[in-house]
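The complex appears here minus one protein chain, its other protein chains still in place.
Lettered A, B and C in written order, each chain numbered from 1.
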Amino acid sequence: MKNHKTIILSNQEISPGYYRMQILAPEYNRLAKPGQFVMFRVQRSLPPLLRRPFGIFRAGYVAPDCDGMPPKEFIELIYKVVGSGTEIMQELHQGDRIELLGPLGRGFDLGEPDEEKILVGGGIGLVPLYMLAEKMVANSNVRLLMGGRTRDDIITVTEFERLGVETYVSTEDGSLGEEGLVTQVLERKLDKYPNASVYTCGPMPMIDAVQKICASRGTSLQVSLEALMACGVGACLGCVVKGVGHSDENPQYLCTCKHGPVFNAEELDWSRLEKRDADCGGCV
Amino acid sequence: MKNHKTIILSNQEISPGYYRMQILAPEYNRLAKPGQFVMFRVQRSLPPLLRRPFGIFRAGYVAPDCDGMPPKEFIELIYKVVGSGTEIMQELHQGDRIELLGPLGRGFDLGEPDEEKILVGGGIGLVPLYMLAEKMVANSNVRLLMGGRTRDDIITVTEFERLGVETYVSTEDGSLGEEGLVTQVLERKLDKYPNASVYTCGPMPMIDAVQKICASRGTSLQVSLEALMACGVGACLGCVVKGVGHSDENPQYLCTCKHGPVFNAEELDWSRLEKRDADCGGCV
Amino acid sequence: MAETKGQTVKMTRPKMAVEIAGLQFKNPVMPASGTFGYGEEYAPFLDLNRLGAIVTKGLSLNPKAGNATPRICETVSGMLNAIGLQNVGIDAFIQHKMPFLEQLDSPVIVNFFGNTLEEYVEVAARLEDVPGVAGLEMNISCPNVKHGGIVFGTEASAAHEVVSQVRKKTSKPLIVKLTPNVTNIQVTAKAVEDAGADAISLINTLTGMAVDVKTRKPRIANTIGGLSGPAIRPIAVRMVHQVVQAVKVPVIGIGGISRAMDALEFLIVGAKAVQVGTANFVDPNAMATIIDGLEEFCQYEGIEDINDLIGTLEV
Partner (left out) sequence: MAETKGQTVKMTRPKMAVEIAGLQFKNPVMPASGTFGYGEEYAPFLDLNRLGAIVTKGLSLNPKAGNATPRICETVSGMLNAIGLQNVGIDAFIQHKMPFLEQLDSPVIVNFFGNTLEEYVEVAARLEDVPGVAGLEMNISCPNVKHGGIVFGTEASAAHEVVSQVRKKTSKPLIVKLTPNVTNIQVTAKAVEDAGADAISLINTLTGMAVDVKTRKPRIANTIGGLSGPAIRPIAVRMVHQVVQAVKVPVIGIGGISRAMDALEFLIVGAKAVQVGTANFVDPNAMATIIDGLEEFCQYEGIEDINDLIGTLEV
């Protein structure tokens, strides 16, 4: 957990409105856990004032120069352009100076080996699932159920496949894979693998539906949430969600940034979770 | 007088801290008069909030593509990096989108043909004098007295020479040309050409000294002033200077942006002119 | 979801006209006083007849010299100004500036002020019979020289009195412009409504200050100036929201509006119109772009009349 002043290695559009950014990120390959995130800042830029939170898609080593130096570490972010900050990000180039605060938060618990694992990703919510799959494939069967509104929202599926993950795509408009919601697919898979553990990240309505399905079946579920964040480190209390024991007299708030973004579904008070998306579109 | 959304053709450092920017600027070659200026804005950028005023160094035609289209017009700015806005400007590249409001203000009066003309430029204050010299050399002897703190501040002198202008350089530290103030040189030249008209632009203390010299000799003087500007069009009244007839009961303010930036020295109340530089260094 | 809306609406142009105090505005966008000169300064850049109204620089009885320079200074996403209400005086305005304004389609609102109660009354009286003056906007953010320099608009009783007196002398629609530098904006708003204001506009600038750390001098000669621009928008939206709750007269929203999105915030909390100030300096065409943007937004959201949008905040 550090603030790194670093540079961008590459920044490319991978699907309309979706970008992949590779960043020089010392220590991340060793330290970053699946489900953790960074607070990203364009150095010296204002707006945006606040940093923007992004999940870590993947960490690795840059192919070493033949200079005898130890290889350099990088991370990849995948982001969707939605507002003022991501609009500025899409204009960035190799060599541009940025800052990363991270790796932050609590990541996924990898679960028991040999268990069936079902990952459910909605749109950009698939980002934190890649590193998770990377670790899990060593000792479990991993299935990725990937949903989106339309085909453009289905990203990096081949990369999951290359890991050996079985992938199932569904889109609401049927433009890619099965037509309909990803939760339909989830129900079918859970019928087939009733003891599987589920891991999910995506838009709030999807997470909510996934939670209902898992709760009704007693399926173990880990969810990665989004929330508006100012600090990312548990100091501002902007990003709180209500824990299962919460009451006004005995407030039990959890910080999405620090106690999350990954929670076991049982930790949260689902009846009082905000159902609207964190999306604050065009606030500034 | 228009707001053009246009693009940068080039942007290069010409001396440490001094840049020359060429901008596509329809109509400027036909319309811009020596001494006029533009209000420059980096499109969609904030900060800076307000536009920045810059003199027009030169206007011309871009070498035509062989496409039968009429040649395109450009202007050149020369700017010194002093604060938040110019810091952003120095990072701009060919093709970047900017906006120009202009050409604005009242320029220089070219004076009588065949008269001796002495231009006195201090540092970046030489910018508006180039177009002036360009027009004047056709029918007058033009001398440029160019002063700066050190050699880096002496810019574009060869370009003036190429026009056929006699140039005299002085620097306070003696690193280029004569050691000392440009006003010393002015006194000598006026001894030699007592009927010359003087045109000046530069830091306020220099302008002030030039004014004293010319007033004591009865020499005709036009000065180009700087002032903090918000609108550039006479609407905000931020940029005013006191006219010679000014009193509290009968305020006679002149807008630097609209009635200037070029004034005949007699129009201004020199005893009440602010002697401090407009420079607001690092306000934001 | 918004996209579905966009696809289904018929493409008829939404109605953009609003009415305030009997005045008809073809759309709810007009300049904020002091940022648009006497209109003519912006004529080269913008079709003045596109504007809902024209609002003039603030006028006083006699010509006013204003403050020493420097008078302006940029701050983070805002600017400070201490122009000091420099203006040509009401008579010169009527003689030299009105002829240009009179020939425009858009109604002309004359902003004015005084340093004494009597001066306010006198200026309003002189404007009473001037042809082409559609309405008055009364700036009560001025120090009351007779009462120790306390700003009229910061004391509800002083605000009430000066507005009552002016009200007696004018039959024109009277908009009173509030200062935001108060503890409770609802109190002043109610006071001026009670005194006979036909409409309320807000906010004027927030008092602020900036220091040049090298010279150790204030950045503007007057030490303290008025802060405007995007930086103050959240404060302005909050105050407009509060005033709309407190009064029955129509409210005009002002403060940091640069884009249609910004104007929409004010309309949604209940402003019937908006004024654009500092943004004119940044982009002389800003108001035209805002008008277009509002129209597009209505079209996209399937709103047939912009009045249907006003005050639709869901709390």
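The working rule: a residue touches a chain if its C-beta (ideal position, glycine included) is under 8 Å from a C-beta of that chain, and two chains touch if they have at least 3 such contacts.
Every value quoted in this text rests on a predicted model; they were computed, and no experiment measured them.
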Q. Of C:154, C:204 or C:299, which one is in contact with the hidden chain?
A. C:154
Q.
Touch as defined at the start, partner being the missing chain; which of C:43, C:268 or C:288 qualifies?
A. C:268
Q: Could you tell which one of C:75, C:106, C:280 or C:299 touches the chain left off the display?
A: C:75
**Q.** Contact footprint on subunit A, counting only the chain that is left out
**A.** 1-3, 41, 46-51, 99, 101, 227-241, 246, 248, 250-251, 253, 258, 274, 278, 280-284
Q: Write the list of subunit C residues that the hidden chain touches.
A: 2, 75-78, 80, 154, 181-184, 206-211, 213-218, 223-224, 227, 230-235, 237-238, 241, 256, 261, 264-265, 268-269, 297, 312-315
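As a working rule, only the chains that are shown with their structure count from here on.
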Q: Would you identify the chain whose C-alpha centroid lies closest to the centroid of all protein C-alpha atoms displayed?
A: C
**Q.** Far-end chain from subunit B, centres as C-alpha averages
**A.** A
Q) If you average the CA atoms of subunit A and of subunit B, how many Å lie between those two points? A) 54
Q) If you average the Cα atoms of subunit B and of subunit C to get two centres, how far apart are those centres in Å? A) 35
Q | subunit A-subunit C separation of Cα centroids, rounded to whole Å | A | 46
Q: Give me the residues of subunit B that touch two or more other chains.
A: 46-47
Q | subunit C, residues touching no fewer than two other chains | A | 76
